[in-house]
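Reading through the structure tokens given below for one structure.
Presenting chain A:
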Amino acid sequence: MASSIRIRAIARDGRTEVQTLIQHPMDSGFIKNDKGEFIPAHYIRELTFEHNGRLVFLADWGTAVSKDPYVKFAFQGGNKGDELKVGWIDNKGETDTTTVKIQ
Partner candidate 1 sequence: MRTLLRASKRLMLLVALLMASAAALAASREADFKRAYAAAQAAEKQAGSLRNQWTVTETSLAEARRAASRGDFERAIAAAREAEALAKASIYQATHEEEAWKDLEIR
Partner candidate 2 sequence: MRYLPAALTVLILSTAHAVGADERGNPAAEARAFRSYFVKKFPNVKLEDFVNGPYALNQDMRRQWEEKEQFPPYEFSLEAGKELFVKTFANGKHYADCFPNGGIGIRQTYPQFDKKSGKVVTLELALNQCREANGEAALSYTGDEMAALTAYMAFTSRGKPFDISIPDDPRALAAYENGKRYFYARRGQLNFSCATCHVQNPGERLRAEVLAPALGILNAMPIYRSEWGGMGTISRRFVTCNGQVRAVPLEPQSEEYRDLEYFLSYVSNGLPISGPGARP
């Protein structure tokens, strides 16, 4: 199965800009389905980014992050070809990780 994580990590001018899009419902628990029942909350709680084994970004998310969440950040350093490891865990304990090369 295809990864839930899409990453664009680009090294430029001594820094690396990272954009991430994750396929996840991010159900808030406040929305009803067609039958009028609440769809249980289902959302990513933690998202981490490691560059060469060092934590460069940690996101703690609640239910107000949009469906198929997106985040962009940048860190100093990083070279083309370096590995960036990304992982998330949601409130049901589901997880996904991926490793990409910085471009």
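On the choice of candidates, all candidates are chains of the complex that A comes from, given by their letters.
The rule is short, and it goes like this: a contact is a pair of C-beta atoms (placed from the backbone, for glycine too) under 8 Å apart; a residue touches a chain by one contact, two chains touch by 3 or more; residues count from 1.
Here the structure is a predicted model, which is why all the values come from computation and not from measurement.
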item: Candidate touching chain A in this complex, from 1 or 2; value: 2
item: Footprint of candidate 2 on chain A - complex, ascending; value: 2, 6, 8, 19-21, 23, 66-68, 70, 72
